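Missing here is one protein chain; the remaining ones are kept as they sit in the complex.
Let's look at chain A:
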Amino acid sequence: MEKIVFDTLQETLFHDRLDNGLNVFILPKRGFSKTYVTFTTKYGSIDRTFIPRGKNDFVTVPDGIAHFLEHKMFDKKEGDVFQKFGMLGASANAFTSFTRTSYLFSTTENLYENTKVLLDFVQEPYFTKEKVDKEKGIIAQEITMYDDNPDWRNYFGTIESLYKEHPVRIDIAGTVETIEEITAEHLYECYETFYHPSNMAVFVIGAVDPDEMMTFIKKDQDGKEFSEPEEVSRDFPEEPLEAFKKKTVLEMDVQRPKFNYGMKCNRTNLTGDEMLVQDLSIHLVLDILFGRTSEFYTQAYKDHLIDETYNYDFTQEKGFGFAMVESDTENPSALEAAIRKTIQSQAGNWTVTEADLNRARKRRIGQFMRSLNSIEFISNQFMQYNFNDMNLFDVVPTLEKLTIDDLKDAFTTISDEASHTVMEIIPGGKEG
């Protein structure tokens, strides 16, 4: 077991890679009564074309399958896994993102029993035709719920308009039609391919003794049989640089238009330190150009172009990345013009100063320290970073060394207007 001490943060991380390839991370937090344990596979909605374990050819599976699989993992022959966690006082959950599926619980008692339940239920698949068919009704309701959610439609509609080929454009839950095609055989095939321990990681944080927990997990894993680790072959289509669509307008039963400005990132082959530098740099540029201290924000808020729903963010993973600036607005076209003007002004004549950078940097350092109070944040963020070969605890030292040139360079990866799109949700035309 390796022990990594982060002096200035007063945190210590323990790590080991077990014989079956499973990565285990343990981070004890003083003063916490809760322990939060996640078991995550590097498998999400974008992993739709791959070579199944033991086969030679690529297959493409129905959309929404990673999420469907996540639902079905909880349903066992002997009943629902939530019951087991409940009996042991733990609150359990799971989520599926573009690139990860994570199973988790938090508890203030019976830590080892709960950990055992987590390891076992994720490592013992049980799918039948009957159970798979039954789940379709529940997931169809989940999909319909999101269909009625204008914020979700605005977010996802933007990604759909940015990307022409890459599967990030496909809704994580799939559609009511695509989930109909899913069979128990599909689930087994995906499970065998992506749920091998060498494609997964356990993260334990909070009230925990690292030595005891590591020994416990090791013993559990040594007692189970797994095939040899094998790298998963995934296939992704070529994505053009241009945005798929320039503009998309959707009518819904809302009172006020919703607006989203999407920017596709054109440098998505980075990993590790380079990726971290780009990620933090783009966040800082956005803070400076679109944050609450910016000229853009001051003017747009004054002109009623944005309101309390205003937000901006940048997301990147291997193979895709996008920035968004969004708000409810009474004047989508004026807001669009103001955003474009802000971007163009920097593309022509870079005005970000050292003082801007220093202030934005301080803010991000403070925000990072604050987020270390949340064991859920650390756990989820750590895994996302880890799967992209970055280390969450490098954030502060990396922020400290960023230069204006880093920001300028990173900005060029999102500033090309040919890679931008506009999404609007407008009040419906039906009788209301």
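We adopt the following convention: a residue touches a chain if its C-beta (ideal position, glycine included) is under 8 Å from a C-beta of that chain, and two chains touch if they have at least 3 such contacts; residues count from 1.
As a convention for this text, contacts and distances are computed from a predicted model.
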{"item": "Missing subunit (named according to UniProt) among the choices \"Putative inactive metalloprotease YmfF\", \"Branched-chain amino acid ABC transporter permease\", \"Glutamyl-tRNA(Gln) amidotransferase subunit A\" or \"Methyltransferase domain-containing protein\"", "value": "\"Putative inactive metalloprotease YmfF\""}
{"item": "Hidden partner chain, touching residue among A:234, A:264 or A:364", "value": "A:364"}
{"item": "Which of A:21, A:62, A:89 or A:125 contacts the chain that the document leaves out", "value": "A:89"}
{"item": "Of A:254, A:334 or A:404, the one touching the omitted chain in the full complex", "value": "A:254"}
{"item": "Residues of chain A in contact with the chain not shown", "value": "8-10, 29-34, 75, 80, 82-83, 86-92, 106-109, 134-139, 141-142, 144-145, 147-150, 206, 252-256, 258, 291-295, 297-298, 301-302, 304, 307-309, 328, 359-360, 362-367, 369-370, 372-375, 428, 430, 432"}
